[in-house]
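The chains shown are only part of the set, and none of them has been moved.
Chain lettering (A and B) follows the sequence in which the chains are written, and residue indices restart at 1 in each chain.
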Amino acid sequence: MFERTPEVKVLRDPVHGYIHVDLRVVWDVINSSWFQRLRRIRQLGGAYMVYHCAEHTRFSHSLGVYEIVRRMVTEVEDIREALSEREKVTVMLAALLHDCGHGPYSHALESVTGVSHEVFTCRIIEEDTEITRILERCAPGLAKETADVIRHTCKNPLMTQLISSQLDADRMDYLLRDAYFTGTKYGVFDLERILRTLRVNGDKGLIIKKSGVFAVEYYIMARYHMYWQVYYHPVARSYEGIIHLLFRRLKETNAEQPLLKGIMDGGNMDLDTFFRMDEYTCSCAFDMLADSDDGILRDLALRIRDRKLFKYTDSDPETDQRIRTQLAQAGYDLKYYWFRDTVAQNPYTPYTVRKDNAIWVRMEDGSVREISEASNIVYSLIHGPANDDHKIFFPEIGG
Amino acid sequence: MFERTPEVKVLRDPVHGYIHVDLRVVWDVINSSWFQRLRRIRQLGGAYMVYHCAEHTRFSHSLGVYEIVRRMVTEVEDIREALSEREKVTVMLAALLHDCGHGPYSHALESVTGVSHEVFTCRIIEEDTEITRILERCAPGLAKETADVIRHTCKNPLMTQLISSQLDADRMDYLLRDAYFTGTKYGVFDLERILRTLRVNGDKGLIIKKSGVFAVEYYIMARYHMYWQVYYHPVARSYEGIIHLLFRRLKETNAEQPLLKGIMDGGNMDLDTFFRMDEYTCSCAFDMLADSDDGILRDLALRIRDRKLFKYTDSDPETDQRIRTQLAQAGYDLKYYWFRDTVAQNPYTPYTVRKDNAIWVRMEDGSVREISEASNIVYSLIHGPANDDHKIFFPEIGG
């Protein structure tokens, strides 16, 4: 039996009402310096440059994913019965820790270091940190088991499905949370209904009852709209792109900036260096770079700090060429003052494309079908044209 | 100039915050007995048999449609400039009155009388009722002009579009309102965004700016889901179907039931008889029919009053035949104890199908496209398979 806290701890959360904690190991992880560090990494890269209230962090999101998984393993009868006590604790810990390897401005950082955040997440769990010690003190082997869920090497695929699939607690929390903090209404879907209609099927693992299909359709649409309205907003992409350019300039000039030395280390970064690289350190570093001798670093740093972002327009060969020429004539180094960014998003990726990760539905007659076969809406969406968006970003010339 | 109320009157409304009234004629219409009558006609036929809080009436919906139109003609610059003062007052009155010809259990009633509620709406406005007198006292000719908006014979098609098109104040209010009172999250969409992106185009009338397309996609999905989750819920259809059967039985047996004599009169019903037929009178009549000598009337009345509804199952020739045989053997008169009901719903009906009533979008380059050409989502939905549902309804045999 896993040790309980003396009484149930509750943390007020506007999305879920309360986060409930009654496991000692969960409480200890939350109070660890590694988990508290997530208060210094925002959830939404550049989106808060558009939606000014979207200042929430991976700390609250991680608690939210944990809470949804906690509800799944206690309130959904099929899951409660399919998992052992140890598996339940493990998957709750995996939910809590699934994002702990995120660095500041994750996408920009990953693209210069070439290392995915999952790698750091698993290192933080297994590489003898405070987290590792908390998990191992609770139950020997727990650290590896938790990391296994996150890196999809867990023996019981159901556990991974709960936190990483097309209908997982991670997405469920971020849609609701990002909708709440941006103030859009796009990410709201019916979590209660989905939880009530989740089932476990021997073959497929997590499935949904037919009576939950409408709620899943709504969830798929919510996700689709959040991508286009929030995550892919061009202002957010402009902000993230400039951070990427600054990181790249730092790396290529091998600039002396101790707060950002992890960028040079890349995949070899030690965890202590990684720990200290958060968005507060970065912001502070950008502020220091505003005094840099390197004009490009100085300019990019000021753009980030003071929100003097790049403009954007739809990309096509002719426009791209025209803008590039103008920039070059105005003396801009195109390596750091121009980028092209393409985003695309399918509402749902069907089984035919990605075998391991579909949403399955149990029909009234007991048969199991993929959601795109059970929902005309999803069928239509995956057979219709895909949305994509190609844009170029560049400074206002003369601006 | 139209007479104003001494100060702005506000009515608290959970959907819109407040309903604002500052026109004397609007205030007088609201206080008329014909408008107060709408407090006795529920908004959602049988859906409150499933969603127990959906007890709201056409009174609050009518106020809500008025409020949205009021905002359209005052807050949307293009509309404000496109309409004269008189046209604005007229379309607000049309919004307020567009449902005043609804009788009790409207669909059931219309199917036995063969008269659409729009006919009664226009009669109430034009046929020398209290409403007619209020309108004519305000401005001679106003009654006919208001009715013209409702029956689509208005010279300025923009006015009709505001209250009757695929993107009109009527739908906007009922989606938000029905979602609020059912407690579902399906009908919620971003009204503010839509209002902010409405424009008027010489040719098409009401159009939407490109930046409002996401909000319209969401609205289309909201409507689609409300149909399937609420309006077409089989329990609601079962309730409405039984009321239809009772009305039919009444008519065919020429039963003596003074409260429902309007049913016999059908299209010839005088307005005084119509006025008195509301859901309170009907409920009272059903209660009296629970003592009828006619066993079928008695049984159907009790089923309605005490919510002993028909069961339902998917229709197919074999099932239908089997059930019908069982019912006949159990002694049920199939004319009153069996019905088949088909519902279908397209998320959006494109221009190619219905020329006068499409949603148009002004693209960033100024061109105008139909929503299905401007939105991959809508394109996919209208080219994918349509949802329909065929069910049969019948009493539990032995139940």
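Some points to look at:
One rule holds in what follows: a contact is a pair of C-beta atoms (placed from the backbone, for glycine too) under 8 Å apart; a residue touches a chain by one contact, two chains touch by 3 or more.
All values reported here derive from a predicted model rather than from experimental measurement.
Whole-complex copy count, one sequence throughout, 2 copies displayed: 4.
As a working rule, only the chains that are shown with their structure count from here on.
We define each chain's centre as the mean of its Cα atoms; on that basis subunit A and subunit B are separated by 43 Å. Chain contact summary for the complex, subunit B toward subunit A: residues 184-186, 188-190, 214, 217-218, 221, 224-225, 228-229, 347, 376-377, 379-381, 383-387.
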